[in-house]
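One protein chain omitted, others in place.
What follows is subunit A.
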Amino acid sequence: MAVHTSQSVVKAAGENDARGRSRGTGTPPPAPGRFRRGLSTHWYAWTMVAPVVLVIGVIIGYPLLRGIYLSMTDADERNVARSIGVNELPATYKFVGADNYIDALTGSQFLGTLGWTLVWTVSCVSITFVLGMGLANILNRRIAGRSAYRMALILPWAIPGFVSVFAWRFLYNEERGLLNKILGGAGIDGIPWLNDPTWAKFAVIAVNVWLGIPFMMVALLGGLQSIPSEQYEAAEMDGATAWQRFRHITLPGLRPVSTTVILLSTIWTFNMFPVIFLLTRGGPGEATQILVTQAYKFSFEISPRDFAQSSTWGVLILVLLMLFAVIYRRVLRTQGDNW
């Protein structure tokens, strides 16, 4: 319905122009009049979209604009307005322009964290994709107990994220964790999973891959099932090897699904807060801190809470992800996808 009415808005405006101006009979109708007429014709459409506009404005628009505004001030816990019982404290922070952005982009902390965030995102997404693809291909064949396997592989998805992350944290415990007990049983020295910066990086990636595989697998399995089996049969008739079939039928056939899941998975992983926060809290030191966990730290963990810097990082994260989405889309379009 919304589509229908919006079309008529355009048409009505066009007619108006044609009759009014081109004949040159007089002054064009004043803008408020047109607005009012638009309102009177389409008030129903406006009423219908109003709640959506309102809700989006309140839950996305306001925080976003407020975040952008705060990132251009020096707001922190000590100078924002607070009203606690008898204590009324007015806001005393001031506008500082782009200072926060200059600090973030010229300092080493943001760029260093960004570097690790990129490593984390690329490795998580690529490993998850490759493993998910492998599992999806295996489970797409008719093997005994296929549904049992599928169920088992979807399990990490069914468990709430924080529960599985805590379970992993117990497994990784250096002294009492199951992993090191197994290694100890085999006569291997325990590994400082979360206590050594390099191992901690490995550990967080492993957990995220474990959590991410079900989504990849299910999405790709759906894609695989939509590839017509005739194509495989024809290829087999022509004597194509398994690898050739995979390379020339499966991969192109999966393309619409895989491009979407890679985009989604990249955005999710880039902002994967719970895994890092609950597993290492960004530690040891700041070895596994990604951009979002560091932004959280600025506004909730340090004292005084630095709201300005936190919003600066938040806005930068948004800009980076938007840039990524735009470039990704453009690349796909040049490769012939109508996306």
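For this structure, a couple of remarks:
Here is the rule we go by: a contact is a pair of C-beta atoms (placed from the backbone, for glycine too) under 8 Å apart; a residue touches a chain by one contact, two chains touch by 3 or more; residues count from 1.
Convention: contacts and distances are computed from a predicted model.
Not every chain of the complex appears here, and the one that does not is recorded in UniProt as "Sugar ABC transporter substrate-binding protein", selected from "Sugar ABC transporter substrate-binding protein", "Transglutaminase", "Cytochrome c oxidase subunit I" or "NADH-quinone oxidoreductase subunit D".
From the options A:Ile56, A:Leu89 or A:Ala152, the residue with contact to the chain not on display is A:Leu89. Only one of A:Asn137, A:Asn195, A:Gln231 or A:Thr260 touches the chain withheld from this view, namely A:Asn195. Contact with the chain not shown here comes from a single listed residue; of A:His42, A:Arg255, A:Arg281 or A:Arg329, that residue is A:Arg281.
Contacts to the hidden chain, counted on subunit A, fall at residues 43-44, 47, 51, 77-78, 82-87, 89, 169, 173-176, 194-197, 200, 280-281, 283-287, 300-305.
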